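If you scroll down you'll find the structure; I have some questions about it.
All protein chains but one are shown at their positions in the complex.
So that you can tell them apart, the chains are marked A and B in the order they are listed, and the count of residues begins at 1 in each.
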Amino acid sequence: MKNTLKNIFHSPRFVVGFIIFVALLLTMIFYPIFNPGDPLERIGVGTFAKPGTYFSMYDATSAKTETFRLADAEENRINALLTGDARTRMIDWMSRHGDDVAGLDPADTGALMEAWGRYYEDVRLSGMTNADRVYFRRLNNSIVNSATAEELLVMEEDPETGDYAQKGTISLTDYVNTKDVANVKTLPLGTDNFGRDTLRELVSAAGVSLRVGLIAGIVATLIGLSLGLLAGYLGGVADDIIMFITNIFTVIPSFVLLILISYSISQEARGASLVAVVIGFTGWTWTCRSVRSQVISLRNRDHVNLSKLSGHSMVRIVLTDILPYIASYVVMAFILQVSAGILSEAQLSMLGLGPKTTETPTLGLMMNWAMLYSAHTNGSWWAYFPVILTITLISFSLNLMNTGLDQVFNPTLRD
Amino acid sequence: MKGYKKYFGKKILWFVLTLIVAVILNFILPRLMPSDPVASITAKVAEGVTDAAAVQAIYERYAEEFGINKSLFEQFFIFVGNALRGNLGTSFSQYPRTVNNIIATALPWSLALQFPAIIVGWFLGNILGAVAAYVRKGWDKVVLPIAIFINNIPAFGLAVILLVIFAVNLKIAPVSGGYSFDMIPNFSWPFIKSVISHYQLPFWSQVLITIGGQAIGMRSMSIYELNADYVKYSRFLGIKDGKIVGYVFRNAMLPQITGLALSIGTMLSGGLVAEIIFSYPGLGTVLYSAVTSADYPLISATTLIITIMVLLVTLFLDVIYGFIDPRVKAAQFDA
Partner (left out) sequence: MGKAMLEVKNLKTKYVTRFHEDVYSVDGVSLVIEEGRSLGVAGESGCGKSTLALSMMGYYFPPLHYMSGDILIDGNNISGLAPDTVRKTILGSEIAYIPQAAMNALNPTAKIIRFVEDVIHAHDPKKTKAEIREMAEERFAILGLPKMVLDKHAVELSGGMKQRTVIAISTILSPKVLIADEPSSALDVTSQKIVIKLMRELMEKGYIRSMMFITHELPLLYNVTDDIAVMYAGQLVEVGTAKEMVFDPIHPYSHGLMGSILVPEEGTRGTNLTAIPGTPPNLKRPPAGCRFAERCKYAKPECFFAAPPEKKFEGHRMYRCIFGVDELRDIYKKEAEQQ
């Protein structure tokens, strides 16, 4: 036993898989301690806030300021204003206007600003809509303002009189330390379509998905193992009946069966655990087949015959003379079942047949939400990419562990 | 050949039994869902009608038409009777379109997408896997872990990533659909061009997925065969390595060919989710809309088509193997 464990941890693949898996598991356990709260809580009113650190503008106005004169401040301000899209539109405007823009590099802010300052006038050029004209007017105003502005006024409305009173000014050189701002929120993965903290949701979803995979794996392995043991050990009619059922379940695609069963359970009744059980119930067939064929090859070994002659009960023979020999195999099959279970949940959820959406997030549901709200077409990568990566990492680590175990227990594979 | 007769008889009997079970499951399961789709059609049709009796009359007319006022048992035999005559009923959500019509429109799209993709992916994957098994060095340390990682990206994940890179960012392929949405299907050149450009992403995402699975399968199958006892024996008899590699790949290919047939059988269910991502007008998208609108005649029919296809391929394989595989032949001697 000790030697087997040593061998397993000698397999580089198993070790890499194990480390990734444990790292994911530790994240699932410890992250909620640092960022507690309901993963489905809507903290944002809008959708898909970008990843980053947010601080309250209101609180910032009353925080202590420092004055810094930074050489590149103005350039940064203009660069932030001139997005790639704005730059190409500016060049487009100037060429329509009949100006010489050949050789003007859109990335060269100085030259672009210089040309713009020289040519721009508030007119509607041919082929332009009125909205376009307004766009350019606004763009020009902000460019001019950012170059000439000195400070912003902060006003406060008197609730009784409705008069505005000046509360303070913000000058171009005012800086606030984020530590002095009362409310700062870091969202490493932004918010999702419902304004939820994506990272918090993701960590919780990964945990739930892993639980779904584990339950599905346990159910599938238990059914497959017991039917396989029965069929292989008893043989005869019991074997025929079990194999008939197994064949039917093999031929009807398990995903189709999964769709049908999940559909027949209404959305309200579909909890994550129930979905997991259904996944396990449709995925046991190959475990059953392989356990059966292994048991058949073990059934007539000397030590089993000896036990039979000694009058040991069937349960005892199966537990002591057969199970230990197929244990390593069953463990490997279980690992694959867990990985398949996680994937099945994700696919079901993509079809809108996953667990109910009001209780807990799962990786599949997050993916489904992201797709429904077009996160992939509007550039909100943080809503779907980390989900794909998490699923991939979980199944990658499980598969690595599985092939690592295979190397140790099936030396003929020698890879 | 008495052995063959018995063998094929057994296979066909088994096929029929499985088909019956599959039809029952396909019929019963969607209908267990506690919802009343007829009520929603009635609501749509009777919009603005205030007279409760009139609404009730409309409801009953539809209930009669869909046969949902009969017992589930009666409904089943009507369903089977109709299905045998090739009539799969009327869709709830796309009323008055028939299920046959919807499936007949969607099925060619799915087949035309999946079949070539699986064939191309299968060939590329097997070549890659065989080379990998033979070369081993270098590949095993670096390329294999990367290949396993890519292979573990779920199919829908890969579809989304391709979509974002090529359609959204690089804008060299359309984002969704089977053809430009402002077109009506016809045999004109612009339409065909539009179909081809919409075809690329779903096609290549399926090809990539197939390559991954096949290459890794072929590699481990070949390595398994390379370590088989007959390889060692052949070597010690002085047979050339090139010839032995020939034995090995032939033997490794046999299960891969079964794999190809099986993936052709399961191609419809395998591509469901990717089709939804690309809003490709195939069965996946049909099933998705059927699920979201509780359209169980359509759900039954779609899943039934997918199941029958797998059943047919399995039967076909059993028959072919009965003829070509010496191992099956040998089993007939024993029986």
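Everything below uses one rule, namely that a contact is a pair of C-beta atoms (placed from the backbone, for glycine too) under 8 Å apart; a residue touches a chain by one contact, two chains touch by 3 or more.
Keep in mind that this is a model prediction, so the values were computed, not measured.
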| item | value |
| --- | --- |
| Option touching the unshown chain, where B:176, B:251, B:279 or B:293 are the choices | B:251 |
| Interface with the unshown chain - residue positions in subunit B | 228-230, 232-240, 243, 247, 250-251, 254, 326-327, 329-330, 333 |
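Quick note on the criterion: only the chains that are shown with their structure count from here on.
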| item | value |
| --- | --- |
| Footprint of subunit A on subunit B - complex, ascending | 14, 17-18, 21-22, 25-26, 28-35, 140, 145, 148-149, 152-154, 156-157, 160-161, 163-164, 168, 175, 220, 223-224, 227, 266, 269-270, 272-273, 276-277, 287-288, 291-292, 296, 299, 303, 306-307, 310-311, 314 |
| Interfacial residue positions of subunit A with respect to subunit B in the complex | 13, 16, 244, 247-248, 251-253, 255-257, 259-261, 263-266, 343, 346-347, 350-353, 367, 371, 376-377, 379, 381, 384-385, 388, 391-392, 395-396, 399-400, 403, 412-415 |
